[in-house]
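First the structure, which I've put down as structure tokens, then a few questions once you've had a look.
What you see is the complex with one protein chain gone and the rest in place.
Up next, chain A:
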Amino acid sequence: MSQYRVQGKGRVSHGKPVSFSFDGKTVTGLGGDTVASALLAQGTHLMGRSFKYHRPRGVVTAGSEEPNALIGTSRGPGRFEPNTRATMAEIWPGLTATSQNRWPSLEFDIGAVNDRMHKLFPAGFYYKTFMWPKSFWDKVYEPVIRSAAGLGVSPSVEDPDHYASRYLHTDVLIVGGGPAGLAAARSAAEAGAKVTLVDENTEAGGSLLSEPGVEINGQPAWSWLESELASLTALGVTVMTRTTAIGYYHQNMVGLCQRVTDHLAAPQDDQPRERLWRVRAEHVVLAQGALEKPLVFDGNDRPGIVLAGSALTYLNRYGVRVGNAAVVVTSHDSAWFTAFDLAAVGTTINAIVDTREAVREDLLAQAAALGIEVLTGHTVTGTSGRLRVNSIRVNPITGSTVGQGRDIACDCVLMSGGWTPTLHLFSHTKSKLAWDAEGKTFLPAETLEDCQIAGAGRGLWGIEAALVDGAEMGAKAASALGKAAASATYSVASDRTGTGEAQKELPTDKDLTSTRAFVDFQNDVTAKDLRLAVREGMRSIEHVKRYTTNGMATDQGKMSNINGLNIAADALGKPAPEVGLTTFRPPYTPTTFGALCGYHKGAHFDVTRKTPIDPWAEENGAVFEPVAQWRRARYFPNTGEDMDTAVMRECIATRASVGMFDASTLGKIEVVGPDAVEFMNRMYTNPWTKLAPGKCRYGLLLGEDGFIRDDGVIGRLSDDRFHVTTTTGGAARVMDMMEDYLQTEWPDLNVWLTSTTEQWATIALNGPNARKLLEPFVEGLDLSAEAFPHMSNAICTVAGFPARLFRVSFTGELGFEINVPARHGQALWEKLWDAGQQYDICAYGTETMHVLRAEKGYIIVGQDTDGTVTPHDAGISWAIGKKKPDFVGKRSLERPDIVAPGRKQLVGLLTQDGSKLEEGAQIVLDPNQPIPMKMVGHVTSSYESDAVGKPIAFAVIEGGFDKIGETVHIPMPDRTIAATITGTVFYDPAGDRLKM
């Protein structure tokens, strides 16, 4: 048993040792310990190094607000987590914990050289130091910042754990299981409300866990707690521990992160590591308590300097004394009780230093009875000790004069600058705060949510006050739900209430250039940095925050925000509320990506849509690519072929005989009704009135701004029925846009819209032998060029399956698209495949489709257009029904900037050296102009082409149509490529092959 463990004290299991490793050494704690309490029990305070200066740091709190003691925890490969707060990490046999931000060791850290050079790292040093010279950025500043930045080390392999996600609906959600939360739960549950109470700690109880000496309704605190929890469970209250409310969203939605297995030595395989709850509560009671503030003085960050309230928790909850010889430094009564409790178990209290002149008589009397020296009206002006504090310098204050300093030896310092209500969740919903001038802190004011705040969270102090307030707020919540509620009464004995005085940085007699009084421990921000920021012109706390990084670390300034504000306000000579409080944002504490992702990872990250013919493609060795949510066959390599070789072969085979392509992903919308043709006239640029049933037309869809949104071949099946196709990625957008116009602009039109994308499997046959292959399968239709010419459609049967047959082509070859009900897609594909063997049929994928269409000058919306391209820019003005009075986007085609010269226009490019261009490459007119060059456009599509005999490309180029035949230049990292501007149709410009 270590000398710091107090036998029989606390809620740890004294008979149950638990061993784990910290930085490779075995540490033995007790069941119920955290890493922090177990290390403190063996006298270790040094647990980390600070972020910027690499100063040695010890644990300073006992809760989730801990800024210093950040460690890595691991239970094997993939199960490593950086930046775990040692104060929250429960120990279990086999846990591996490591300190962070140090090399080679925690005791000796090379990075601490930053500390000696701290004058080089003033506030705003990021903005000042790295501005100049520009050439230093890539080679010096960025590598230095990257290697120095960040806390901890990222995990290097995939997380093998799984994470769960649940919804929860409850009448009353209570956040915080301290006295206020427990009392609120009783009131609400007794009124008949369904109550859920959550607490981030391993057990409910809150401040009661640190105050066993209190008596509630005649019972000692801990036995009252035990019977109260049993009673609440009997009342139907759900109590969830190890569960942090991470965010409070509108309309009473609260996000909870429940830690399920991190504390277990041997979790079951089917247990999720964490569970994210999305709670929708009729009413919320926030009973989160208050957080203790540090005092700001030179050297306030040495290991061994701990918040007084946390030292009380270590003693009474974990049975650990934080040291043998303590000095208490405070501006609040609460720290005195820590001194008294520690004195009672053998820690020598060398002094209680209080910044206040006058302190309560009963406290003075008790200190005197214990023989403790009391120094009121004193300040602290320094500490010493490299890896652990060994003395503290205190000075009397007379008026505004700091008197002679005196060193007091110690091995720990317990400090308290008073308490800040925990308002984070309350602020998440933009609820309003009010400045409490007396307490120099913010208190909750108005909220639009159905929410109450109880206890220390609204500035009340003491256990009785918390119980009474909690009971009342729980009753209010139940009443708001229409339930008759009463508040239980509570009488508390030995309640240790108190008050205090908020401080800015403590006065000192030292030369300020040599002092280091920390405000934000995690980001190493000192009081001096804050005052410098104000001197350099920062006026709002939001600017001060960003300039100094105060409150921007992973603890979101839980300890530092109010101290920072009070110091900045003092420097500005303004009242604090005029300087403002920075915004609190979810999550309340750092939350794993795993919990936020939940089930949405791997194959479940997004939907993968597969066509009915996908199994055949997979079986036949297709290489797939994602297109929107679809996975599509990109090419079908023969053994040993790379993509370029396979695509070249597929292109040649299709143009020579026949190729087969799964076009099922094309978006399909059925437009039906007496007003269908009028609707089509208004939506699409093209005229539809004269298109006869049985015919098809290329349809072009614009946005109201005149830019191309989508395109596709549209077949008129009958007077009142159109089969509209869209791009693969655009289907849902087009459908939404059509619905929008139909419902909100033209509700008078009698039209129905139905998405039929997944109802039809679509097989495209292309090539000179396409008809010969298809003809034997078709019944009830003459497929001859005369009877069924290009751009025809018909309803027929193909291989006995009901079909919609389109004679269309996206390759420039004789082409058919056969739509059959999705369930017959693969059967038809296989029949055509078998029959196609006599024609050396070739299955081709999206890559070959891209090449074949480019050779013919067909655009792909979204590749050759980018949302700023008009029909004229794309060279397809012919698709506009010029006689139509109106269609979506028509008026915009006359907008001044759209008719102005110099717009980027879609043209072809042929390189003069026969090399293939990079898609996305930028184009210039004069390759010898000074850098930065004027870029006049970019390459949108680029392919090797067998049919053309050399690589081809499309590009958008300013004024391109007037530059046909001219040379442009494409600067690349290794050379500049010259290319000639051409038209976009490279193959069969007369279209003879379509008409076969």
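Keep this in mind: a contact is a pair of C-beta atoms (placed from the backbone, for glycine too) under 8 Å apart; a residue touches a chain by one contact, two chains touch by 3 or more; residues count from 1.
Basically, contacts and distances are computed from a predicted model.
Going by its UniProt record, the hidden chain of the complex is named "Sarcosine oxidase subunit delta" among "DNA polymerase IV", "Sarcosine oxidase subunit delta", "ABC-2 type transport system ATP-binding protein" or "Thiamine pyrophosphate-dependent enzyme". Among A:Gly15, A:Pro885 or A:Gly965, the one in contact with the hidden chain is A:Pro885. When the omitted chain is restored, the residue from A:Asp407, A:Asp719, A:Glu745 or A:Asp840 that touches it is A:Glu745.
Among A:Gly218, A:Gly780 or A:Pro896, the one in contact with the hidden chain is A:Pro896.
Even with one chain removed from view, chain A keeps its contact list with that chain: residues 249-251, 253, 278, 280, 430, 448, 704-705, 736, 739-741, 743-745, 747, 885-886, 890-892, 894-896.
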